[in-house]
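For subunit A:
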Amino acid sequence: MTASPALPARPDAAAPILAVRDLKAHFRTNHFGVKRYVKAVDGISFDVRRGEIYGLAGESSSGKTTLIKTIAGAIKPPLEVVGGTVDFAFLPGYGGLHRAPPAEVARIRWRHLSYIMQGSMNVLNPVRRLRATFADFARSHIDASDRQFEQAVVDHLARVKLDASVLTAYPHELSGGMRQRATIALATICRPDFIIADEPTTALDVVVQKDVLGMIRGIQREIGSSVLFVTHDMGVHAHLTDRLGIMYAGRLVEEAATAEIFRRPLHPYTRHLISSLPRIGDDIQRKGLEGSPPSLADPPPGCRFHPRCPLAMAACSERVPDMVETEPDHRVACFAVNGDQAP
Partner candidate 1 sequence: MNRIRALVPAVCALALQLFLPISSGHAQGIPQNIPRKELLILENPEGTIKNAGWFNIWAINAGAQSNGLQQAALDTLWYIDPESGINGVWENALAADKPQYNADFTEMTVKLSKGIFWSDGVEFTAEDVLATVMLQIKNPGMRYSAVMASNVASVEAPDPYTVVFKLKKPNSRFHANFTVRWGAVWILPKHVFEKVPDPAKFDFNKPISLGAYVLHSFDPDGKWYIWQLRDDWQRTTLGRFGKPGPKYLAYVDPGPPDKRVIAQLNHELDVIHDIAPEGMFALAKQSKSTRAWFKGFPYGHPDPTLPAVIFNDQNELFKNRDVRWALALLIDIKAVSMASYRGAATISAIGVPPTGTHPATYHQPMEEWLKNFEIDTGKRKIKPYDPTIGKQIADMLRPSMGEQIPSDPKEIARAFGMGWWKTDPQAAAELLEKAGFTKRGGAWSTPDGKPFTVRVMVEGDLRPVMTRAGTMIVQQWKQAGIDAKIDVAQGTLPTRRAAGDFDSFIGWSVETWGGHQDLSYFLDSWHSQFVAEPGKSQPQRNWQRWSNPELDKIIEQTRSVGFDDPKSIELGKEYVKLAVKEMPTIPLMAYNVFTAMDQTYWTGYPTAEDPYTDPVPNWGNSRYMFVKLKPAH
Partner candidate 2 sequence: MNGYLIYIVRRLGQFVLVVFIGINLAYVITHATPIDPVEQSISAATSFGNTAPDAIEQMRTSLRELYGLGGSPVEQYLVFWRRILRADFGPSMSAFPTPVSTLIGRALPWTAGLLMISTIITWVLGNLLGGLAGYYQKSRGLKLMGVIAMGLHPIPYYILALLLLIVFGFLWPVLPIAGGSAMNLPQTWTWDFISSVLMHAILPALSLILIGIGSWFLGMRSLVSNVVTEDYVVYAELGGVDRHRILTSYVMRNALVPQVTGLAISLGGIFNGAVITEKVFGYPGIGSLLVDAVYAGDYGLVLGVTTISIVGVSIGVLAIDLLYPLLDPRVKVR
């Protein structure tokens, strides 16, 4: 596996738990004559290190969800992986879940890789009590007697401040926050190495949200998992994540430690995202970006941000800027920041 030139090998760090290289996942649809070729994920590379919470930010329809679906191996037509690799440390040698044999994938699911889904309102089977759902997902991965397993689940639920009685409940009998906490418990019961969390708090009200975020952090610390945390909410990222990647129109445009990004955003898009965060006592009308995110079916050439970019130059509409590590651990793809390194 050769590393992309934009991402030099880092001999000093431990091997990353997830290494994504030049991943391309496209939607190819031909529906009633409307042919679409949507480059939802178009050449993305990044690493997630052991024990960190890696945030992924971007507007809706920037390709975040497609990216994590691809990583999680939930690839169903019309989505297809066109190129690149996804390597988990616990699933070496295949270059992605989608390429691994089903038995292997089944082995690692939940034990090593779990998932907290967007809109967890509907992720729990409505006609199944939680006890059965826990058994469905986790029983086969935990080598214990039934009673021990039950006890493990109850203990684990306590971590997310849920009473054992929720096990006998149906999902609809729980409040939104409880349901989300139950989902988190479900995703972490097997102490997985890697958790993918897709907008887990979006639908919750602010107080509950904070609570839930705290729990994710707490559990993550306790069991030492890595988390790939996706949300459009920069505020959440600021609270939670260790490192942050910014996506725009199917590509990663900037990546650095979260604090670094908030302190010194380099990419014009990142700057826009951060400056649009409200601050207390700030009554200045924020200047919005002009235009709207591009259609991924027909993206603009060169840097996809250039039609909306205040710093756009001639090269931006011609070539795609590479991710360049401008400072240690801080990568950005922008000609305005890195200069045009055209040959």
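With respect to how the candidates were assembled, all candidates are chains of the complex that A comes from, given by their letters.
Quick notes
Just so it is clear, a contact is a pair of C-beta atoms (placed from the backbone, for glycine too) under 8 Å apart; a residue touches a chain by one contact, two chains touch by 3 or more; residues count from 1.
Only a predicted model underlies this, so the values are computations on that prediction, with no experimental measurement involved.
All listed chains 1 or 2 share the complex with subunit A, though the touching one is 2. The residues of subunit A lying in touch with candidate 2 in their complex are 72-74, 105-106, 108-110, 114-115, 117, 119, 121-128, 132, 136-137, 140, 170, 172-173, 186.
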